[in-house]
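The complex appears here without one of its protein chains, the remainder shown in place.
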Amino acid sequence: MKFWGWFLQRATGLALVLLVGVHVYLSYFAAPGSPITFELVQGRIHSTVMLVDLLLLYCALFHGLYGLNVVVTDYLPESKKVISALFCVLGIGLAFYGTSTLFTLL
Amino acid sequence: MNKPLIRKRSPWDLGTWLWLLNRIAGVAIIVYLCVHILVIGSTRGGADAFNGVMNSLHSPFSLFLELVLILAIVAHGVNGLRHIAIDFGFASPVEHKKLFMIAAGVGGFIALVALLVAMPGICGA
Partner (left out) sequence: MQKLKIFRYLPGQDPYWKDYEVEAGPDDMVLTLLNRIRETIDSTLAYRFSCRSAVCGSCAMLINGKPRLACQTRLREVAGEVVTLAPLTGMKVIKDLIVDMEPYWNNLKRAMPWLEEAPDSKDAVITSKTTDLQESICACILCASCYAACPETGAQRSYLGPHAIMEGYRILHDPRDTAAKKRLDVLAGPDGAWHCDGAFGCIGACPWDVSPVKYLAKVRTESMAVRFGKVKLEELCKEGGDK
């Protein structure tokens, strides 16, 4: 179990180097300077394959929350189970919220 | 009554400092990510809701935070790649300082390019 956490952290990290790069480029540098409006965001999402945004969302949530979990449980080792459970719930919640946001914008 | 005294570690060389900075950058990024997901989520309320939120967030301080975020992402990403190289056996841990030099060079270059492109964009907005 610990192995898979470690392994997925590295795998998502690698994926994120690519996905975040693409995301920052598409969202930011493709039209720098323009104020960020609803239309701009919607246009950007329409122009990108949904899979990229979804993968970015799930990889970033896993990598980030797993990392945060490691940091927090380092300081509170006795409450490892509770903290991990809370981060799981937070992650799943944000994943659902983000997914539905993306489909709403479509 | 007698709480045992365990002294905390402090970083004292390159590796230990980079470890700490990587953690700080990571925490900053995930906190930003959660906020980002919620902010983009305000689009569910339509154009007015989203544009309203964006206007209220617009300030010189938040622009500064964006620059810090770009640096944090580049630093964390490049440091992470250095870790992955060691974790999967592409390099030995004893040469982690050499790897850091390469990572710092690449990361510095990317950060410079990113900031140069982002600066007019951020200042113009």
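Brief remarks follow.
Each chain carries a letter (A and B) given by its place in the written order, and its residues are counted from 1.
Just so it is clear, a contact is a pair of C-beta atoms (placed from the backbone, for glycine too) under 8 Å apart; a residue touches a chain by one contact, two chains touch by 3 or more.
Please read all numbers here as calculations on a predicted model, not as lab measurements.
Within the entire complex, the positions of chain B that touch the omitted partner chain are 1-2, 4-13, 15-16, 18-20, 22, 83, 86-89, 92-94, 96. Think of the hidden chain as still there; on chain A it touches residues 1-3, 5-7, 70, 74, 77-78.
Please note the rule applied: only the chains that are shown with their structure count from here on.
For the pair chain A and chain B, the distance between mean C-alpha positions equals 14 Å. On chain B, the positions that touch chain A within their shared complex are 23, 26-27, 29-30, 33-34, 37-38, 40-41, 43-44, 46-47, 50-51, 54, 70, 73, 77, 80-81, 83-84, 87-88, 114, 117-118, 120-121, 124-125. By the touch rule above, chain A contacts chain B in their complex via residues 10, 13-14, 16-17, 20, 24, 28-29, 32-39, 41-42, 57, 60-61, 64-65, 67-68, 71, 90, 94, 97-98, 100-101, 104-105.
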